[in-house]
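These notes concern the structure reproduced below.
Only one protein chain is missing from this complex, and each of the others stays in its spot.
Labels run A and B following the written order; every chain starts at residue 1.
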Amino acid sequence: MLKMTHLQKVYRTHLIETYALRDFSINVREGEFVAVTGPSGSGKTTFLNIAGLLEEFTGGQYQLDGVDVHGLNDDKRSKLRNEKIGFIFQSFNLIPDLNLFDNVDVPLRYRGFAAPDRKKRIEEALGRVGLASRMKHYPSELSGGQQQRVAIARALAGSPRLLLADEPTGNLDSLMARGVMELLEEINRHGTTIVMVTHDPELAARAHRNVHVIDGQVTDFDDEPTLRKPALDDSTAAEAVA
Amino acid sequence: MFAYYLQLGLRSLRRNPILTALMVVGIGLGIAASMTTLTVLHLMGSNPIPWKSDKLHYVQLDNWSADDPFFDDGRPPDQVTYRDAVALMEAGKADKQAAMFKLSLPIQPENKELKPFQSLGRVTYADFFAMFEPRFKYGGAWNRDQDHSHARVVVLGKDINEKLFGGQDSVGRTVRMNGVDYSIVGVLDDWKLHSKYYDLTVGAFSEPDEFFMPFTTAIDLKQRASGNNSCWKTPADGWDAYLDSDCIWIQMWVQLDSPARLAEYKSFLDSYVGEQKKLGRFPRPINNRLLDVTEWMRDQRVISRDVEVQTGLAFAFLAVCLVNTIGLLLAKFTRKSGEIGLRRALGASRREVFAQFLIESGVVGLTGGFLGLLLTGLGLLAVRALYTEYKTVAQLDWSMIATTIVLAITSAVLAGLYPTWRACRVQPAAQLKV
Partner (left out) sequence: MELRPILSALMRSKVSMILIGLQVALTLAIVCNALFIIGQRLDRMHRPSGMNETDTFWFGSNGFGQGYDVKAVQQSDLALLRQMPGVADATSTNSVPMSGGGWGTGVNLQPKQKTQTARTTLYMVDAHALDTFGFNLVAGRNFKPEEIESHTQSERLQSAAVIMSKALADKLFPNGDALGKQIYLDDDSPASTIVGIVERAQQPWVWADNDSIENATLVPTYLPYGNSTRYLVRTEPGRRDEVMKAVEQKMSEANPSRIIGKLRSIEQVRREAYAGDRAMAIILGAVIFALLGVTALGIVGMASFWVAQRTKQIGTRRALGATKFDILRYFQTENFIITTMGLIAGGILAYAFSLWLMQNYQSPRLPWYYVPIGFLCLWALGQLAVLGPALRASRVPPAVATRSV
């Protein structure tokens, strides 16, 4: 699903070169729930940005769902992002001027789905996160946990193959955090691959596999993860969304 | 505290120089456009003789053809006939009265180094000077006896006295005009009029009169007016027939010192026209008017339509500039909501935040106003270049400078008020959490 080999990311200024990632390799298989952990400044966010095609890398190889993304132009990367990846951000990144319906609609519009299809997807996605009744509400009217659920619905609505979560519970209290975590696990059970960046060991422990990053390098790379097969009926449910 | 806010305001303005420049230039342009046109409008329409403008009245009688009104809207003719002017002068029913017309005469200087030149002046009665109150530099007006005796006397304007006599006291000397010698009884001082309100029939902004001479004298010498002459019936041949005709070419002013006198004079005019009707003249219904100075100026549209339209457009332009500034300040203050929240959290009261931002917009207004003042100066230069006859009205005076500055600050504060109010609504805590 997501395969990086000897990936390298260097930030250059005219004075110094800083390695954000050096010789970074990871292989996330389809259906996995991987937690990427590490202290702050270790390169977690850079990894996430590159994985999500938000940033380019300077060396090595990266294959996303079998597509070599090296050298793709900006438009192709946008399209790939839109089709294959769902994002969940630490600070939710909902658009304050849009109601929940329109927020979830954002990636679907860029996808170019027809209006009835979009409507169906939005209603389903918001239903999955338990907010179907609040479609006309604005983000500012919701609690943090609810906002993150909307963000998850937005990530899910396009039925992506990969969900990238950046400290998804970082801005939530523990009760809300647990709810969000349970939701992510439930989504994963339906077959969506999830890569979650976090510095919270408790959260990381709930993933199938942990990858620890220090100084831009993977220090704890478990090549043989224990993979829980998704139940067949669950997978059809996921297909139905797609 | 004011100094502190001022300092904050200036610092904030310096931080976004382009945005600040945009606002200042916007206000400056808007102010300049409105003040340039407003100045012209103000000076054009300004009351030339405020202390007695309600006492001076322009006489209009309707001697026009029964079949054709003089003006389509029914206003009476804008001048009177010779015989009516003289009849009204001789009746002398007003407190002061002066018939007049414009006359162009060749002047033959004594000084042979000067070539003869054509000069535009005014033919009128002694009362003219007491009514319109020009200041004399030397000598004074002629008297009513000289009106009666058709005296060959003249009052010179300051400029022509400068030209002929080097500005010296020329009272008692003579000046030769069209082959006739006139003795000088007075020389006027500067007489700066924004509009030549006593004769609006030939344009409100024509050149000032260079000489004044008795009406009776000019008629003696069979001098025809250089102003407008309108006839609804072609007069018979000869000078006397012309004087006797229904052609209008004379302006008639009266001074009436009280409303009672005005009413008396009105009824006198009505009875005069009634008498004339018996003689077969004045075929139209009685349509006499006695407009005072400001009414007459309005009637004659001293403020041109173009200037009115320009002023309207300029103020609409100012409105656009203000809306522009509101938008930009709003943008700016909204961006600073974090800072506001912090200040509020650190103990600034809502009023203090309000003061701080209002001062910032005030600074924008003041700078804009100053720029506007400079641009108004340029604007008036441009108006003078475009309209050569407007040189008397395209000038900044102190009242207009003050108005400009007040307008600028008011504009900017008004424009700053709403954005500031919005800025103040920021809750102390709202912006602090990340």
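Definition applied: a residue touches a chain if its C-beta (ideal position, glycine included) is under 8 Å from a C-beta of that chain, and two chains touch if they have at least 3 such contacts.
Bear in mind that the values here come from a model prediction, so they are computed numbers and not experimental data.
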Shown chains touched by the chain that is not drawn here: A, B
Among A:Arg128, A:Arg154 or A:His208, the residue in touch with the chain that has been omitted: A:Arg154
Contact with the hidden chain (one of B:Ala130, B:Ala316, B:Leu381 or B:Ala402): B:Ala316
Touch residues of chain A, complete complex, unshown partner: 45, 48-49, 52-55, 74-75, 78-79, 81-83, 87, 89-91, 93, 95-99, 102, 105-107, 109-111, 138, 154, 158, 166
Footprint left on chain B by the chain that the document does not show: 19, 22, 26, 29-30, 33, 67-68, 104-106, 108, 115-118, 177-179, 223-224, 233-239, 241-242, 304-306, 308-310, 313-314, 316-317, 319-321, 323-324, 326-328, 330-332, 334-335, 383, 386-388, 418, 422, 434
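Heads up, the rule we're going with is that only the chains that are shown with their structure count from here on.
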Whole-Å gap separating chain A and chain B, where each centre is the average of the chain's CA atoms: 76
